[in-house]
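Complex shown without one protein chain; remaining protein chains in place.
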Amino acid sequence: MDRKLIFEISKEGRKAYSLPACDVPETDIETLIPPEYLRKSEPDLPEVSEIDLVRHFIGLSKLNHSVDTGFYPLGSCTMKYNPKINESLANLSGFAKVHPYQDESAVQGCLGILYNMDMMLAEITGMERVSLQPAAGAHGELAGLMIIKAYHESRGEYNRNKIIVPDSSHGTNPASASVAGFEVVEVKSNGHGCVDVDSLRSVLNDNVAGLMLTNPNTLGLFEESIVEIADLVHEAGGLLYYDGANANAILGISRPGDMGFDVVHLNLHKSFSTPHGGGGPGSGPVGVKKELVPFLPTPVVEKNEDGYYYLDYDRPKSIGRVRSFYGNFGVVVKAYAYIMSLGADGLRKVSEAAVLNANYMMHKLKKYYHLPFEQPCMHEFVISGQKQKEKGVSTLDIAKRLMDFGYHPPTIYFPLIVKEAMMIEPTETESKETLDGFIEAMVQIAREVEEEPETVLNAPHGAAVSRLDETRAARNPILRWKD
Amino acid sequence: MNIIEGLKYSKDHEWVRAEGNKAYIGITNYAQLELGDIVYIELPSPGDKFEAGDVLGVVESVKTAADVYSPVSGTVVEVNEELAESPEKVNEVPYESWFVILEMDDPSELENLMDEEEYGRYCIEEGK
Partner (left out) sequence: MSNYIPTTEEQQAQMLKEIGLKRIDELFESIPEKVRLNRKLNLPEKMSEPELAEHMYELAASNKNLDEYDCFLGAGAYDHYIPAVIEHITGRSEFYTAYTPYQPEISQGTLQAIFEYQTMICGLTGMDVSNASMYDGATALAEAAAMSCKVTGRKEILVPCAVHPEYKEVLKTYARFNGSVVVETEYKNGVTDIDALKSKISANTAAIIIQNPNFFGSIENLESFAELAHGNGALLIAYVDPVSLGILKAPGEAGADIVVGEGQSLGNPVSFGGPYLGFLAAKEKFMRKMPGRIVGQTVDKTGKRGFVLTMQAREQHIRREKATSNICSNQALNALAATVYLTVMGKKGLKEVAQLCVKKAHYAYKKLIETGKFKTVFTAPFFKEFLVKSEIPIQDLNKKLLDYKIIGGYPIEKNYPELKNCWLLAVTEKRSRKDIDRLASIAAELSSVGSGRLK
């Protein structure tokens, strides 16, 4: 039977709200607002009692896989454990119930967190300053690319309208470049999955504004030629952009600033443990080297000699605002608490454990699945289901079968340059026992592909719904409930 | 490989059926197989002008999207409205599912396209 929608359990006359009676003199609304501005019928919303509501939404929650209910090795997404203390702290009234336009003197704690996060993230990435305004990774990318464009324009170099991205990059890279008004040029990867330096050299010229790189890249490999790449791009007058999606591999080990990057974004919801919320809110701070600081979004939090924090709006070269207020502050609070609870040693241990976990899994799985790139990986790795595909079982089928074992599947069919790709990122917060359990499931599935492929092809077997018809959804979109 | 005789083919896997100065344009069987279940087609409007190689429309499947390029230059005289309602027709009968009819500027451009034999060889190369 179909699970009911909230609208389908609605009953006229039920209510879940409790509001105070009007204690100011009663006035007819039509005397305050002209009747032609008023709606004639009530908005189409459900009517339920509180218990209906609770059972409905708690029931929905139980249909989700989540980090708190099971292993979530979704490559490139860093689904690490989200410490509970950070949730409690962000909910304190002194953070959650503070209005963004209160007088500076009344929000010193909030501004202090923003300022100190700026400083700590700058240290972690090797940048000069960091803006916490962008609301997500892709938003940080957009802000960073706008900064690059504004920088070139400030030097009269209006011709620099091209951004180079590797063919293994996240889709957001070319999309953000396009929204920021750039043309996108793609460079090929070499046999090691890294940027092909010769092909990079061939596209560098006076029109290049910059190169966007994820390092380690989306195959989980460190760009071995990073120093040479940075030199080449800089010699051509371009800037280097660091997509921080994979920063969980390098905390305290290597800094984008030292690798030669000029602009960095981080995903606080990945490396810095803030929960993903089912797709958001995240936070995508953008950091820059010294000569780019004037271009950061307004406002910037500053501190005067007396230790008083204030908002600096007087920034004539700034790209302007990319979001209202100061970013996803509530998310920043959690990431701040995370960094404070780990310190420098703790952060380094995060990356060490994340990289060890990934290498351990890769080592165990390569006997059963094709491994396109043999060298040690960083915090994640890509295997291919091409052996299994030859038997008629695709990576999608393997992914669905993993659900029957209580695991979220890895990222699949990405990066695009590996056929039947499965991108696995265990993170540091999983135990050896959990990794072994997942490996065992993958081994069993590999055996099933040989012996009883139907079991894999028809998976999942125990989920709330079986495989869904995505073609039907896209051909005749039904995007809301109708009576 | 399902290729029809008498049509002209582009490297981007469009087919052209010429009737006088009119060119019927669609995508090939090879293209629809590569795309999978087609869910939506974005078409131009009558009167739009295209140079050979311009993006004429977009075909979307669930997991991918591809631009459709105009194999010849000309002006759109008619678009196949039926495809907006039933994009699956392109999967079912690709060579009957024309996207647009162009009034060609220069029918000699057809000579730049492949015939069925050349296209067949081209597809085998592409598939490798």
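The chains carry the letters A and B, assigned in the order they are written, with residues numbered from 1 in each.
We take it that a residue touches a chain if its C-beta (ideal position, glycine included) is under 8 Å from a C-beta of that chain, and two chains touch if they have at least 3 such contacts.
Quantities reported herein were computed from a predicted structural model and do not represent experimental measurements.
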Hidden partner chain, touching residue among A:139, A:160 or A:289: A:139
Absent-chain contact - pick from A:319, A:335, A:398 or A:445: A:319
Which residue of A:65, A:234, A:303 or A:317 touches the chain not shown here: A:65
Residues of subunit B in contact with the chain not shown: 39-40, 42, 60-65, 67
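Heads up, the rule we're going with is that only the chains that are shown with their structure count from here on.
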In the complex with subunit A, residue positions of subunit B that touch it: 37, 39-40, 60-63, 87-88
Subunit B-facing residues of subunit A, complex: 413, 470-471, 474-475
